[in-house]
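All protein chains but one are shown in place.
Letters are used for the chains, namely A and B, taken in the order the chains are written, and counting of residues starts over at 1 for each.
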Amino acid sequence: MEGRSGTEKGMSLLHILLSSNTQWVLFSTLLLGTASGMMGCLAYWKRQSLMSDALSHAALPGIVITFMLIGHKHLLLLILGAAVSALLGALLIQWVTLASRIKEDAAMGIVLSVFFGLGIMLLTIVNRTVSGNQGGLDSFIFGQAATMVRHDVQMMLLLTLVVIAIVVTLFKEWKLFLFDPDFARGIGMPLVPMNILYTFALVLTIVMGIQAVGVILMSALLIIPAVSARYWTRSFGRMIILSSVFGGLSGAVGTIISALGKGWPTGPFIVIVAAGLFVISILFGTQKGWLIQRLELRENRKLAKGSIASHQSRPVLREEEG
Amino acid sequence: MEVLSVRDLSAAYRKQIVLERVSFQVHEGTLTGIVGPNGAGKSTLIKTLLELHPKVTGEVRFFGSTLKEMKHRIGYVPQRGTVDWDFPTNALDVVMMGLYGQIGWFKLPGASHKKKAMDALERMGMAEYASRQISQLSGGQQQRVFLARALVQDADLYFMDEPLAGVDAATERAIMATLQELKSRGKTVLVVHHDLQTVDQYFDHVLLLNRTVVHHGLTEDVFTYDNIIRTYGGAIRYRKGDEPVAHPAI
Partner (left out) sequence: MSYTAWILLTAVLVGISCGLIGVFLILRKLAMMADAISHTVLLGIVIAYLATRSLSGFPMLLGAIAAGLATAVFVQWLNSRGVQQDASIGVVFTTLFAIGVVLISTSAGNVHLDVQHALMGEIAFIPWKTVQVPVLGTVPEATLLLGIVLIIVLLAIGLFYKEWKITTFDPALAASLGIPVALLHHLFMCLVSVTTVASFDAVGAIMVVAMLITPAAAAYLWTDRLLIMLVLSAAFGTASALAGYGIAALLDTSISASMAFASGIFFMFSFLLSPVHGLLGKKLRPKKRAA
């Protein structure tokens, strides 16, 4: 990398962008980021941001077992295996939380690490017995979008569209379901099917995203763009859109950057781009950004001292939030 | 000397002013009820006084001195909702926790502390539940344990945050009897109370709070229909004896 002249570097970037294989990969990470951004918003308001971390780790044994059964890297089946494993993890977390005094955070930690441990146990065995083919499995840990081929991308396109469709067509229902489930139940919304649909879409997003970002960092793509969007808007709809944009941007730009180096994993770079967007949002965001808040706080202090200095204040006439 | 002297106290919560120019003084041996609508700042008042919540302005004096100096003379019963009831501990243990401030660093509770704790449980009628896991206690019993924990501190000034919320009638009677006993021994108690109907029965003084002090003083003087309306903005129904009913403001 060092010692290249400016034009040479520019050429290689251009070369990257023009390569059709990279274009497919770029397209797929763009889609992935978009879908993750969307689902991330739902997860955030459901207060289950870290669940995605637990589920993505839980997907590993499913991937390895599927590989052990079929003997080669068949993307659709591996994704299926990942999904089954993740869903099992989700069920286990629910069960443990509901049926014992173990709280949700501990249950997540247990499923996350034990399932992942099982996955590594099996992966180690696979790596010892199979040669060559299994190289693709390691990429699930950190993501290696570059190993994806056109066929894979087309399938991901389909799955991403499914996720987007689920979020968009049921927009009003999601809004209600997330903010006021009791009221939703009261007006007859079937909460259990909604929960199932949500979990299904989440797991789908996770198992797809694992290829680009890997098991460990998948939760980043679900959490960071959504949190960033909060600093720019208070509207749920706009948050979803913004989060998708941030996610997609992170996916694309991160992939481009990682392509600049040989064998660099895509995952960490995508996450860093997302984090960069987050830092910008937290500093300059119009809704609760640091800059805006400093100005508001100064105003508030003046107000407080002002009304205290002035004549007697009047008590509140309406109930406020405690 | 005032047991508690508050001057111009203000506090904010999430960019909103919730306490504004609160000033009042509390005399020794009084039992004061703090009442006001939701969001009036009652809990925040106690937390701010005890420096568990930052204050924006104001001055607070305990027994003429600072909180730091007088901490050992103050007891606090927080709201029951903030505790983890699945924690592996029993009633006696919880009461002994009240003594941790006195025991100090690096030392373990001894036999004398255990006895003090048992006595406190006895006073609250909970001696037989000493080794019961706290999650197995009813709401009323939990509250009694909390009160025992405060009693064991043998303080001169007590702050209690909604001690009667969600407890059964027998527990309520027991708690109020304890507070009366504290008063008769010259202790001072301030209680955030949620039930207007029982204020004149339970408290000799009352502090009407709605972001600021609407009124404070002897219950018989201050707890009037007019003052209540001013505190609650008319948004309540209140009936006492032959007095007219307040209509809810829309």
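By definition in this document, contacts are C-beta pairs under 8 Å (C-beta built on N, C-alpha and C of every residue); 3 or more make two chains touch, one makes a residue touch a chain.
Predicted model only: the values in this text are computed from it and were never measured.
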Of B:Gln25, B:Asn38, B:Thr66 or B:Ser138, which residue touches the hidden chain?
B:Ser138
One chain is left out of this view; which of A:Ile65, A:Val203 or A:Ile224 touches it in the full complex?
A:Ile224
In the full complex, which bits of chain A touch the chain not displayed? Write them out.
44, 47-50, 53, 57, 96, 99-103, 105-106, 108-110, 112-122, 124-125, 128, 138, 141-142, 216-217, 219-220, 222-224, 226-227, 230, 261, 263-265, 267-269, 271-272, 275, 278, 282, 288, 293
Identify the residues of chain B touching the omitted chain, counting contacts across the whole complex.
50, 52, 71, 74, 76, 78, 82-84, 87-90, 94, 97-98, 100-101, 103, 105-106, 108-109, 129, 132-133, 136-138, 141, 149
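The rule we apply is simple: only the chains that are shown with their structure count from here on.
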Give, as an integer number of Å, the spacing between the C-alpha centres of chain B and chain A.
45
Note which residues of chain A are touching chain B in the complex, please.
101, 103, 296-297, 300-301, 303-305, 307-308, 312-313, 315-322
Chain B - residues contacting chain A, complex
8, 10, 12, 15-17, 20-21, 37-40, 43, 56-57, 86, 135, 210-212, 214, 230-231, 233-235, 249
